[in-house]
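Here the structure comes first, spelled out in structure tokens, and everything after it is commentary.
Here the complex is missing a single protein chain, while all its other protein chains stay put.
Presenting subunit A:
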Amino acid sequence: MESERIALKARNVSFSWEDTPLHWVPGDPFTTHTINVLHLLLPAGERWFVHVYEQALPLIEDDRLREDVIGFIGQEAMHSQSHDEVLPHLREQGLDPTPYTAQVDWFFEKLLGDRTLPPGRARRWWLLERVALIAAIEHYTAFLGDWVLGAAELDRRGADPTMLDLLRWHGAEEVEHRSVAFDLFTHLDGSYRRRARTWASAFSALLFLWQRGVRFFMANDPTLTGAKASFKDFYDRGRAGVLPGTGAMLRSIPRYLGRDYHPSHEFSTAQAVAYLSASPAALAARRAERSPKGAA
């Protein structure tokens, strides 16, 4: 099992988007927008992770796990903010994402938010259900993170370096902390039925939100007319290596549902850490770890 223990810590990255074109995978709006859906889902989604985990913290009885969860919260908060900063850039280029993101906000803040439940069993059940949902989603964020770290075809096609750095920095941190969500779920509950049930909900929700996000982008892109998104487009680009392959995605399902699943058996920490030590944004963040600054 390849899991050298790494202390998780948020990195203070920042990206500037002025030079990123609307179609940052040149000449391929479908790929661009399929990946762009991340910027629609992650700001609200990762804010929700943080919100749920802050409630789960007092239930943790293992100090090491608590430290990991705290590091996870910090990293997720930075992911959420970094993707959020792409949205105004899309708006400046004539593609206002607000109609869609307002729905995602509703999805995470209301539908999956805190419900008025009596303290005790009901409240704990809802919290555990959400912790399990996050574990299932994190299986896919790590899958996507690992994929984007190795997606050399995007470089070959001249994709925007800043966007690739955002995706790979984020992907690398997802791979780095891939075990935390599952460990927390196992620590608090770990029931197989809950894992299978929440996997089904998370997977269908992701599929539903994602295809709708791509349709939304394709329909509202000011430079496209009558553009359509189809599953075939996705399948073809998966084969070409600019999007995750359909086969690889299908194969990851039984792995998560396997009784002996543990995220540390999947993916490579080494590849993630290697990227983080070379990522322009992560390097800049390390350089800027400046002495405590007073504002004057």
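Following the convention adopted for this analysis, a residue touches a chain if its C-beta (ideal position, glycine included) is under 8 Å from a C-beta of that chain, and two chains touch if they have at least 3 such contacts; residues count from 1.
As a working rule, contacts and distances are computed from a predicted model.
Colleague: Mind telling me which option in "aminomethyltransferase", "Simple sugar transport system permease protein", "Oxidoreductase" or "FAD binding domain-containing protein" is what UniProt lists for the chain we can't see?
Modeller: For the chain not displayed, UniProt's protein name is "Oxidoreductase".
Colleague: Given that one chain is not shown, which residue among A:81, A:186, A:201 or A:246 touches it?
Modeller: If we include the chain that is not displayed, A:81 is the one touching it.
Colleague: One chain is left out of this view; which of A:101, A:198 or A:269 touches it in the full complex?
Modeller: Residue touching the chain left out of view: A:101.
Colleague: Contact with the hidden chain only, please: which subunit A residues?
Modeller: Residues 9-12, 14, 16, 18, 40, 43-44, 47, 50, 54, 57, 66, 70-71, 73-75, 77-78, 81, 84-85, 87-88, 91-92, 97-107, 109-110, 212, 215-216, 219, 288-290, 292-296 of subunit A touch the chain absent from view.
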